[in-house]
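What you see is the complex with one protein chain gone and the rest in place.
And now, chain A:
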Amino acid sequence: MFLLRHHEFESQAEAWSLPFVLEGLCAGFPSPADDHLEPDINLLELLIPNRPATFLWRVDGHSMKDAGIFHGDLLIVDRSLTPRHGDVVVAVVNGERSLKRLLLDGPRPRLALENRDFPAFAVPEAAEVEIWGVVRCNVHWLRGRR
């Protein structure tokens, strides 16, 4: 009926909205789906609900492998989220930007890495720690890494 040629899309944004139902077909029977037409799923809104506070980061290393976060993955970091126990966060430890699991169940906040092949991580005494932002989700390409 109609052809979806992906190279015709000018930009990423247009590629989000795919016309699922074609209106204006007069010949033959009307499509029974026309009355149930719903708005497209907006993936951008889903992944980035708060645009001005959201920044993309790149994962550099293997220490969060067991959490399903791999070297080269794309992180969607939302600075408007208040850090909670169990969040994966971009933490600044003595000026270094690193990816860690935030643990708030003990007497003091801890940061942990998640790779059973690596020695456990402990924030050095008297280190300056700042949570830069909370990771909302992780984009891991299975084909054609960007």
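Remarks
FYI, contacts are C-beta pairs under 8 Å (C-beta built on N, C-alpha and C of every residue); 3 or more make two chains touch, one makes a residue touch a chain; residues count from 1.
Definition applied: contacts and distances are computed from a predicted model.
Per its UniProt record, the hidden chain corresponds to "DNA-directed DNA polymerase" from the list "Small basic protein", "Oligopeptide transport ATP-binding protein OppD", "DNA-directed DNA polymerase" or "Carbohydrate ABC transporter membrane protein 2 (CUT1 family)". Among A:P52, A:P119 or A:G144, the one in contact with the hidden chain is A:P52. Where chain A meets the chain that is not shown, the touching residues are 50-53, 55-64, 69, 71, 74-75, 79-80, 90, 92, 95-99, 113, 130, 132, 146.
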